[in-house]
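I'd like to ask you about the structure that follows.
All protein chains but one are shown in place.
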Amino acid sequence: MATTEADQRKTKQESFELGAFSSKLSKSDFQELLLQLYLARYFDVRLIKEKKRGRLTGTLYSSHNQEAIIVGSLFGLKPTDWISPIHRDMPAFFMKDFRAGWRNPDRMGMSVGTVCAQVWGRVDSPGRARDNWSHIGSSAKRIIHSTSMLAGTIPAAAGVVYADRLDGGDAVVLTYNGEGSTAQGVFHEAVNFAAVHKLPVVTIIENNQWAYGTPTYLEFSMDDFARRADGYGIPGLVADGQNVLDVYDKVMEAVAWARSGKGPSIVECKTFRAYGHGDHDDDRAAKYRPKEEVDEGRARDPIAVMKRIMVAEGHMTQKEAANWVAEGKGASEVSNDDFPPEVVQYLSEGIEFAVNSPLPEAEEGGMWVYREDN
Amino acid sequence: MATTEADQRKTKQESFELGAFSSKLSKSDFQELLLQLYLARYFDVRLIKEKKRGRLTGTLYSSHNQEAIIVGSLFGLKPTDWISPIHRDMPAFFMKDFRAGWRNPDRMGMSVGTVCAQVWGRVDSPGRARDNWSHIGSSAKRIIHSTSMLAGTIPAAAGVVYADRLDGGDAVVLTYNGEGSTAQGVFHEAVNFAAVHKLPVVTIIENNQWAYGTPTYLEFSMDDFARRADGYGIPGLVADGQNVLDVYDKVMEAVAWARSGKGPSIVECKTFRAYGHGDHDDDRAAKYRPKEEVDEGRARDPIAVMKRIMVAEGHMTQKEAANWVAEGKGASEVSNDDFPPEVVQYLSEGIEFAVNSPLPEAEEGGMWVYREDN
Amino acid sequence: MSVAEPGLKKNYLTGLKEAIFEEFESDPNVIAIGEDIGFLGGAFGVTEGLKEKFGPDRVIDAPISEAAIVGVACGMCLNGKKAMVEMQFIDFISTGFDQIVNMTATYHYRTAGEVAINMVIRGPAGGYGGGALYHSQMNEAWFANSPGLKIVCPSTPADAKGLLKAAFRDPNPVMVYEMKELYRQNKISEVLKANDEALVPLGKGVVRREGEDVTIVTYGNNVYHCLQAADNLMSEGFSAEVIDIRSLVPLDEDIILESLKKTNRLVVVNEAPMTCGFAGEIVARMSDRAFDLLDAPPVRVTRLDTPVPWVKPLESFVLPSVNKITEAALRVCRY
Partner (left out) sequence: MSVAEPGLKKNYLTGLKEAIFEEFESDPNVIAIGEDIGFLGGAFGVTEGLKEKFGPDRVIDAPISEAAIVGVACGMCLNGKKAMVEMQFIDFISTGFDQIVNMTATYHYRTAGEVAINMVIRGPAGGYGGGALYHSQMNEAWFANSPGLKIVCPSTPADAKGLLKAAFRDPNPVMVYEMKELYRQNKISEVLKANDEALVPLGKGVVRREGEDVTIVTYGNNVYHCLQAADNLMSEGFSAEVIDIRSLVPLDEDIILESLKKTNRLVVVNEAPMTCGFAGEIVARMSDRAFDLLDAPPVRVTRLDTPVPWVKPLESFVLPSVNKITEAALRVCRY
């Protein structure tokens, strides 16, 4: 699978030691994780295809190459835990609490159809198509409603678990943040608040090296972003964001720390934004980022990394690994045949639901500014 | 001079080793520093007396017991350096560039009369009495105009030296901040920006253990606030805020670092707020703060500490040290006789100027919203 | 903290206190967060005793982080709490601005009614006390232009209590502009009702003085200036009706319309800068809805378009005053 030179180099660097949590996973857990990586990837490439076909408008913010962060961080959560995803975490909305069964309606995550209805801007989206892309949420499913305002939901995440703790709960909240967004003042205020009150807030940094057109060295001046944690007196962990198991291990460590009452932490997941900031930016990104950097950043595809680990652990044969080769390919280079059929099927049903959902009535635009009942 | 038990205990802890910069000071430098400590203290107690006498209205934010921070940090600055003081640093406005001569009109600091006119709310204040207390400044004197918005001027401080560097200057800026104010988002944004651009911004934290009625453990969760610096990849120093020489050494270290192009740093000066948040808060502060804590916090008066060092260094005799005993006394316990006459004289002239300055004309209230000339 | 002792006259600050203590008492989901509201009891003492009584979990001495304070409160509300946010001075709300207008205010709208944020944001506001630029603001217009927030501004102890209680009970975020110059003005003290009896509905104005010749619409501190101006007008032979709208959003337009039917003349008074302030909003609504009723230009008396300066001559120059209101009303009456 190691096709490019950079990939081969990286492959050699890879150390596949399993951590405290991942070493307890079963073969079927591994298989499930891999399947989820495929699904997250498929979500991404399928939407691009839909847009190319003209079935879809609006900007797409791709999680391509960053799927291990979403999948690995969600895998060990309790159903009662909260999450606060942002623009690059779209699959998280429907992958939360996947362990309860992808199609289980009582699962503490959104249905894939709901999320697709959001992408399509239809009335069956969680917010009835009032705000776009990832700006949805569900208090019933314990997903904080995201907004455009970067880092703007971290205080709410702290508030949600503060309330939960008061009510005797043990919920943890994961907040997802691009590394660039952490320059926001409110990031500081919220993490500091969580530190003071030892709140179970796990701050995941998806350090994909770029914030739109700005490289990290113009955003902050540390090599490991996780060191930001030292400034709050809380733990800061670094995870290999391409390795779903390492993400799982580090996040679970942080979650355990949080759940035991020790407070917040930061988990930096090192990764790389494979394409443009959004799909509108793909062409420009090819100009403002050096090709070598991009090639190197894409080389360790999380699906490929997981396959290598599974082979090494004896959970997969080389032959099986060659079955669905979605890794290392852009949206235009893959077809449905590169994905496990259950993944294609699952998302297709969601899209089916979405396209059959109508637009909201115009009058809804004037509704729900206030709640009327007292 | 070590009168209370706590004082004796602290005295024993005191280590009087001179640092890289203070060890180069002459006897007259020591004398000057001590004189400046007296002056800062006298400013404080005299204003309280003026207010008690009914000559003055408005809240007074006392720097009592924290004077070593102002005096020590300003002592080694170049005239071209900038400062950004806040509510607790009132004497800094006229003590900047004191080395050029207290009464030198070309000095890069405000005249004491101007500052007194500000306290009295008269037209000869730098802002013609438009905003109160420390909310003054002077671009000619390189003092950033403070506002009420805590931490709100740190970005401007970064901007000022960014501009200076572009123009080929080597100015450093000192920003003064209460430890509580650092919880503001804009503190984070500005320090991060300075770190990214390696700007010569020295962030002084006056850690006086309280932010109004809130103790530090509810403001942040570190023992040494200076560790906040680790989160930005910049140096963080701790100074004994009661020892003017230690403040001088640590700030000069930070200034040298900054001036040589290495970038920003944080200098935490550990001190204690001797009285209320403002004089309106004196009575309440006596309730919300444990007496032992207050006694211990007041025990190492910066004037007393400096005298002990001067005696130890042979710059002062025990007898001389007993000359003006202002230390360890509240405003109601001291008289002019407890201060060197030049100090009393200097401030009295300033007050004289202030009380002879008229109020601004009412119509000025409607002026200067915009600059008219193009 | 004594709650609603019958027969005793209470001041404005006590009205606020009683509202808070009663709501804390009756609903265990009520939480307070703000700077120095616990150990100190708030800069003005509005929450004195609250932390002792209800504990540090429900009464949070927050770091100096207005954005996080609002956002944390918003998260609490998202998870079943009713959060009261105290701004130490309403002027400092600017650093929490985004969390109010983009996060909190829009929550119900963008979730299509799923989530209502039951938050109260309150704090000392207004000038006339020599507080200067950053301790005198009336910045309610920023929020009136930000859909999703309700805004009230009580002028009496009973309204302070009743509107604040109503704000707690309302499922939406409600901002309470408290007039700090009225906090301890004993001459406006009055007997307060207890519990549900004390409630004052949001969106209902009140006629403070009846009159025939001109309608003066105002709120907050200026209610008293307008009442004095009405006295002055009387001696000039004009009778002014003074309406205290109390609630800006929603606004009781009918009470103004009713009055205009009688007086056919309108003066609107408030402390905020004139441009895009709430006085202009009232004028604009009435110019449309009551066009035929108006026999004279509807006139505003507001702060000049300046910040609030410090020393008395300057402050008086820019803020509305009894004289300025009287003059404006005379101009309108004599039109």
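Chains here go by letter, A, B and C, matching the order in which they are written, and residues are numbered from 1 within each.
Please note the rule applied: a contact is a pair of C-beta atoms (placed from the backbone, for glycine too) under 8 Å apart; a residue touches a chain by one contact, two chains touch by 3 or more.
Keep in mind the model is a prediction, meaning the values are calculated, not measured.
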| item | value |
| --- | --- |
| Visible contact partners (per top-of-document touch definition) of the missing chain | A, B, C |
| Touch criterion as defined above, residue of C:P171, C:P298 or C:P320 at the omitted chain | C:P298 |
| Residue of C:A144, C:V269, C:V311 or C:A329 in touch with the missing chain, whole complex considered | C:A144 |
| Hidden partner chain, touching residue among B:G76, B:G137 or B:G328 | B:G137 |
| Residue in contact with the excluded chain [from C:G15, C:G162, C:G205 or C:P273] | C:P273 |
| Touch with the omitted chain, as defined above, among A:T147, A:T175 or A:N243 | A:T147 |
| Among B:E50, B:D164, B:E206 or B:D338, the residue in touch with the chain that has been omitted | B:D164 |
| In subunit B, positions touching the absent partner | 126-128, 130-131, 135, 137-139, 144-145, 147-149, 152-164, 166-167, 185-186, 189-190, 192-193, 196, 364, 367-371, 373-374 |
| Missing-chain contacts mapped onto subunit C | 91, 94-95, 97-98, 101-102, 106, 109-110, 133-134, 139, 141-142, 144-148, 249, 272-273, 275-281, 283-285, 287-289, 291, 294, 296-300, 305-307, 309 |
| Positions on subunit A where the hidden chain makes contact | 57-58, 121, 129-132, 135, 147-150, 152, 180-181, 183-186, 211-215, 218-220, 284, 288, 359-366, 369 |
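In this section, only the chains that are shown with their structure count from here on.
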| item | value |
| --- | --- |
| Taking each chain's C-alpha mean as its centre, the one farthest from subunit B | A |
| Length of the line joining the C-alpha centres of subunit A and subunit B, rounded to whole Å | 47 |
| Between subunit B and subunit C, centroid-to-centroid distance (C-alpha), Å | 38 |
| Interchain centroid distance [CA atoms averaged], subunit A/subunit C, Å | 43 |
| Interface hub residues of subunit B, defined as touching at least two other chains | 183-186, 218-220 |
| Contacts with 2+ other chains: residues of subunit C | 62-63, 65, 67-68 |
